[in-house]
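Shown here: the complex without one of its protein chains, the others still in place.
Moving on to subunit A:
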Amino acid sequence: MASYKPVVVPAVPRLGEKITQDTLYWRGYKTPVQIKEFGAVNKIDFSPVSPYNYAVTASSRIHIYGRYSQEPIKTFSRFRDAAYCATYRDDGKLLVAGSEEGSIRLFDMSGRAPLRQFDGHTKAVHVVGFLSDKYRIFSGGDDYSSSLWDIPTATETVSYSEHSDYVRCGCASKLNGDVFITGSYDHTVKVFDARTKSSVMTIEHGHPVESVLLFPSGGLLVSAGGRYVKVWDVLKGGQLLVSLKNHHKTVTCLCLNSSGQRLLSGSLDRHVKIYSTTSYKVVHSFNYATSILSLALSPEDETIVVGMTNGVLNVKHRKPEESKEKSQKKRQPAYRTYVKGRNYMPKQEDFYVSKPGKCVLRKYDKLLKSFQSSKALDAVLEPHIRLYTPEVTVAVMQELNRRGTLRSALAGRDEKQISLLLTFVTRRVIEPRFTPVLVTVADMITDIYQPVVGQSALVDKQFLRLQEAIGREIDYQEELLEVLGMMDALFATLTKKTTTYLEENKSNGLEKTLD
């Protein structure tokens, strides 16, 4: 014998993007802070040491921002023309920057005037950086050359002129103090070793390289250029591992998150995409107002800073973790209440008596069980059900309709209740999953309350709104059908020469929509 079967609330697949762990993680940022810079932000670099200040290179200045400050805490402005690529050293004490006039300047974080100046490049230096041995600087310039500089003596130790176009990006290996990589507009990425006179590896990216990135392990190299982000296996001699094409404009910047599990890429198409470094699939994406030039992520992913072409710096801070201590304050039952009898092992001769599980019915189910249809409908029109789980309300309406008691449940209501019902119907009737049921409901309501129309201004207004909503929906559907017809026509012409059955299909579909 069966017990009462509760109303089945149909689950619908969640529309839109799927909520994964990643979306939750990357959504956990506060609303961004916008800071206006003087020119396009070409480089953002986080200090590797606490308090994780960051240097923003824009126009002819380098601003150092604190973690939460919206005003620069320090400014280096001794550049005649644009400054490029201000980069921290590993200990966060020194900062190096290239410039349009071709000189490279080294700053001490405590001072204001440059500590050293390296002259040698004949054209603008767009990329500079420290090697991981801390005493040397590499640079790449628009004179197609890339050089190594010794900090103490401020002299050029070695210069490579292997690129055949501007050198616009580069990075140093974190493991080997002699290895650095530069990417150039000549579509190549070159790996240099300071101990040799020429490059040790050349990788064809296929597009002007805008950004290169080496994984912390040093084994994988990521290059960005054109619309592509490509991952190369350096240890296998520069074999292409995966090529990602998720942007529809040039990718300008790359960045790894603190754990190294996610790769971020920013592009002129105003998007930042986050890839998983295991599957190389996009797990999340951010949308920005204008084209993105530079991107940086603070240690622990605390802050995302994005620089745009229009000089706006967009800073997002992570929301503080909600403390779970509050819930722990509630006194838990003693441990022994849980354990009581649980650890008893049944003996051979014991007879197991299973306790029937108590089934808890929802309020509307209880009312439906006792055939109180009107009250059941009232129960599901309570604000919290009506607003947050409309599918429950609709499921109960459907069940009432199935029982043939929907009409009597809807009847005999006062002005306020009718207005409430109509509001619900008006709001939800256009949702495709609710439409069949709610159309019946709307039909019945109009039927039942037709004689009293005109007695209450409130109800009349609701009826008009319902009419309006339905009218709008019908117009919308008609438009959609038109679009569908157009698309069918297009597809039909496209697939004319392919298989016969497909053609039939499409023409059938076309006929139907035309009807």
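As a convention for this text, a residue touches a chain if its C-beta (ideal position, glycine included) is under 8 Å from a C-beta of that chain, and two chains touch if they have at least 3 such contacts; residues count from 1.
Assume contacts and distances are computed from a predicted model.
*Asks:* I want to check something: the complex is missing a chain, and I'd like its UniProt protein name from "SKI-interacting protein SKIP SNW domain-containing protein", "DNA-directed RNA polymerase subunit", "SUMO-activating enzyme subunit" or "WDR75 protein".
*Replies:* According to UniProt, the chain not displayed is called "WDR75 protein".
*Asks:* Specify the residue from the set A:272, A:292 or A:368 that touches the hidden chain.
*Replies:* A:368
*Asks:* Touching the hidden chain in the complete assembly: which of A:28, A:111, A:436 or A:471 does that?
*Replies:* Checking each option in A:28, A:111, A:436 or A:471, the one touching the absent chain turns out to be A:436.
*Asks:* Going by the contact rule already stated, which one of A:319, A:403 or A:461 would touch the omitted chain in the full complex?
*Replies:* If we include the chain that is not displayed, A:403 is the one touching it.
*Asks:* Could you list which residues of subunit A touch the chain missing from the display?
*Replies:* 1-5, 7-8, 10-11, 18, 20-21, 368-369, 399, 401-404, 436, 440, 499-501, 504-505, 508, 511
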